[in-house]
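Excluded from the complex is one protein chain; the other protein chains are retained at their positions.
Chain nomenclature is as follows: A, B and C, assigned in order of appearance, with residue numbering initiated at 1 for each chain independently.
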Amino acid sequence: MLQTVLEPQTAEKAALFRETYLAAYRFMLLARLLDDKFAALWRSGRIHGGVFLGRGQEALSAATGISLKKGDVFAPLIRDAAGRLAFGETVLDAARTYLGSARGPMGGRDGNVHRGKPKEGYLPMISHLGAMISVVNGILLARRFKNHAGTVGAASIGDGATSTGAFHEALNQAAVEKLPLVLVVANNHYAYSTPISRQFACRDLADKAAGYGVEVDSMDGTDLNACLETVGQAVDRARAGRGPQMVVATLLRLCGHGEHDDAGYIDPELKKSPVGRDCQKVAEDYLIRQKWADPATLATWRTEAVHKIEEAIAQVQREPGPDPFTEEWRAISTQRLNEGHE
Amino acid sequence: MLQTVLEPQTAEKAALFRETYLAAYRFMLLARLLDDKFAALWRSGRIHGGVFLGRGQEALSAATGISLKKGDVFAPLIRDAAGRLAFGETVLDAARTYLGSARGPMGGRDGNVHRGKPKEGYLPMISHLGAMISVVNGILLARRFKNHAGTVGAASIGDGATSTGAFHEALNQAAVEKLPLVLVVANNHYAYSTPISRQFACRDLADKAAGYGVEVDSMDGTDLNACLETVGQAVDRARAGRGPQMVVATLLRLCGHGEHDDAGYIDPELKKSPVGRDCQKVAEDYLIRQKWADPATLATWRTEAVHKIEEAIAQVQREPGPDPFTEEWRAISTQRLNEGHE
Amino acid sequence: MSITYLEAIREAQAQALRDDPRVFIYGQDVGPFGGAHKATKNLAKEFPGRVLDSPISEDAIVGLAVGAAIEGMRPIVEMQFADFSTVGFNQIVNQAATLFWRTNVPCPVTVRLPFGGTSGSGPFHSQCMETVYAHYPGLIVMTPATVEDAYSMLLEAVAIDDPVIFCEHKFLYYHLKAEKLPSEALPVGKARIVREGRDMTIVTYSAMLHEALEAANELTPEGWEVEVVDLRSVKPIDTDTVMASVARTGRLLCVGEAWPWGGVTAEIIARVSSEGYGLLDAPPQRLNAKDTPVPYHPNLWAAHRPTARAITAAARKLLRL
Partner (left out) sequence: MSITYLEAIREAQAQALRDDPRVFIYGQDVGPFGGAHKATKNLAKEFPGRVLDSPISEDAIVGLAVGAAIEGMRPIVEMQFADFSTVGFNQIVNQAATLFWRTNVPCPVTVRLPFGGTSGSGPFHSQCMETVYAHYPGLIVMTPATVEDAYSMLLEAVAIDDPVIFCEHKFLYYHLKAEKLPSEALPVGKARIVREGRDMTIVTYSAMLHEALEAANELTPEGWEVEVVDLRSVKPIDTDTVMASVARTGRLLCVGEAWPWGGVTAEIIARVSSEGYGLLDAPPQRLNAKDTPVPYHPNLWAAHRPTARAITAAARKLLRL
């Protein structure tokens, strides 16, 4: 979590932007490799349930995570491996959740992308799309009650999830309360197999903002530069008290909905078009062009990331799974009111 | 139900518009008097449950009902006494539902504004706001399946109900399917006691249309002229295949939320402003100015309406209520699958 | 001075707001207007900034409450009518109810549901939803039947670290009066034997308690002594108290206002039959509403829900078995 600087006019600011960019890139890289690892583990039958990757969306996600400060709130969704890491999640906790370690934040009760630490402002998604936004609103309202000004809450949402009633109610609620919510919309052109032509009929998802009375900005989601700038500015505006901010990124999901899905339905024209660019590659080219890194450095970073991941996975694989016999089968915290019957 | 003519350029069109205006006015008048009667019956304890009036919204409502043709679909809400009558409801059926006659369309099972005849395209609202819009969509889609082109479906909605997820999902759905839905939004500045400042933060409810990719038009809801023109044009556009249409009327509720509510919370400034005008009065002034009616004619119409209402009420009061002993306590139509246990 | 069930609910909220700065109220028209039922009357004025009108967005209302609870607040949410909680359903059963289990972070949200039938209210302003919520793990479902319980249980609901579905019966709002508010209370989770008896146990809750008591009184002249147990909360259920009562009387009639399939009455009978089979001298019986939506017309409504009369008849039949 680093403070993004948005107008690198001065040398100092330029240096800070470079630092942010490099940090964001490394989170992207780590996320991509971590996702690849999960996919490999899934293929070899080591992960139960689904595996959901953020391939192609790492720039947007990393920019979101890195634009937030400690004490901010983040409600990521399924394609946010990069943002989660940038917001402070450890590779270990991600691996523990996917592999169902008893030591993970979810203790094996929930898995894969359903992980978080609410008390650290890092919200564990429920599956129902759109449902996390109003939860972020609640935290932000509570901060206001407690006079903790200056907090920002970011929530991720996909093109498909903009069709949910929950999205609508929550964004409107944030606008009415003028909460510092940043809603990061990833228009990756598909919701599972459903193309956006079957999802909405507005010209652009950014057209929705006026209907809520919130500010909006759009960006090329394949370009880390644009993402850092646009998301960063939105976060700053929210923090400055300008109410909810919406940012809309255009990009493409470069993987299946989950690893079980070969995504054969994706329009080849889209893949070839600029929205189909791999943000990872775009960022690397930029790094090289800027001389912020050379290929050898990139290779070292990659090796370091792979090493970190392998180490974490190895450790988690030695950790115990949850034990149904010692497991406390209790859904409420008030022990004396637990029925516990079967 | 009459065909609205929108540009009274030719003499014929002008005559037709006059006819439509007069008919709409008389539905407004009938609705106002009928509402007044229900309020009186409620005060004297003759109506169980609530009574909900359309006072101040008759112009908009009548314009909606009258803009529709036989075979069209209408999903009115609580302030639509005028539109219901214009769409073809009888005073008798309205009275029967309020008074719980066994002979009414709801047979005493449901009451007050919860009435309709689905097979005639007149939908009985459930209370949950926003829920009727997608039902209209379904009818319109079914018509498309059956190659019944040229049908329009109108649904009423209030400023408050625009905050529901149901509203959002349904309007988006209609836009994706390009259905001939006309969504008539009555911004009467309050949802029960809640002012619009606590309901939404957009500049104008019409700003929502672009976010769905639907056409929108706004009007002064106190002016029957404007309502007939704007709603009529929207209905024509929908019928012509231009997809969902939204119309936004600005007006004020000139009564309590229900008759139990003295509406003490309504801003006196609003009452004094142009939105607080009584549409009934505005229409009468217009009729007189246009010399389409003189005060004596207006008085006659009023007497006729009162008479019609009194007659209907008298008849309904002689009708039996539902009989719990002969009542078939069965919520499903497939008799053999009814459990009927208690 | 006398105080109604509704006033007790208002007073409990005032008390909670006074005692605990973490408490706030959120819902439609709860602010200056004081709520559709007047359960928050004057609270916005007394506690500025802490009683907030919401948009008509039940999903977001509950979601916001969960977020605030995560952050240490103790929100009270009012649904205008229990029936409308169906559109906030997902946030209640999947967000609020699972939070503690998933994360060990408690979720002290109180959802007030003005519920149950009143004459002329019809299918969408009369529903009993306690069954549906009690089925989900992670929720506590309270159903106070008296002015005193309305007060003390609502205070406890706010104090408890778990999501509470607080089912307050609209029929009781003005119908019930007490002399004063209680200073002591039976804790939530304990049922109360409201009337002692020897011949039969009626287990019930909420508005039906009063119908059951009336029925019990009807039967006294006939020589029957009917014990009446008020469950107070339907999740958890105080099985011990129910079982002890059945042990004394040997006969069980369960009465609920909810629909017949799989509700509180089925759950009670299942527990007593499987765990206290030997205690029963006759087959356990139940009485619920009919299996249709709640009708509008007073004639139909009175036949749809159990009444003292219907309970008396069912009890008589059971006493003869």
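Details
Just so it is clear, contacts are C-beta pairs under 8 Å (C-beta built on N, C-alpha and C of every residue); 3 or more make two chains touch, one makes a residue touch a chain.
The structure displayed is predicted, hence computed values, not measured ones.
Considering the whole complex, the residue from B:V113, B:V176, B:I196 or B:A283 that touches the absent chain is B:V176.
Listed residues B:A63, B:A102, B:V152 or B:A166: the one in touch with the omitted chain is B:A166.
Touch with the chain that is not drawn comes from one residue among C:G35, C:P55, C:G138 or C:P306, which is C:G138. Counting the whole complex, the residues of subunit B in touch with the unshown chain are 105-106, 109-110, 114, 116-119, 123-124, 126, 128, 131-143, 145-146, 165-166, 169-170, 172-173, 176, 330-334, 336-339. Think of the hidden chain as still there; on subunit C it touches residues 59, 83, 86-87, 89-90, 93-94, 97-98, 101-102, 123-124, 131-132, 134-138, 235, 258-259, 261-267, 269-270, 273-275, 277-278, 280, 282-286, 290-293. Along subunit A, the points of touch with the absent chain fall at residues 47-50, 100, 106, 108-112, 114, 126-129, 160-161, 163-166, 191-194, 198-200, 265, 321-325, 327, 329-331, 339-342.
Here is the rule we go by: only the chains that are shown with their structure count from here on.
When chain centres are defined as mean Cα coordinates, A lies farthest from subunit C.
Mean C-alpha position of subunit A lies 45 Å from that of subunit B. Work out the mean CA point of subunit A and of subunit C, and you get 41 Å between them. Chain contacts: subunit B has residues 163-166, 198-200 touching two or more partner chains. Within subunit C, the positions touching two or more other chains are listed as 54-55, 57, 59, 87.
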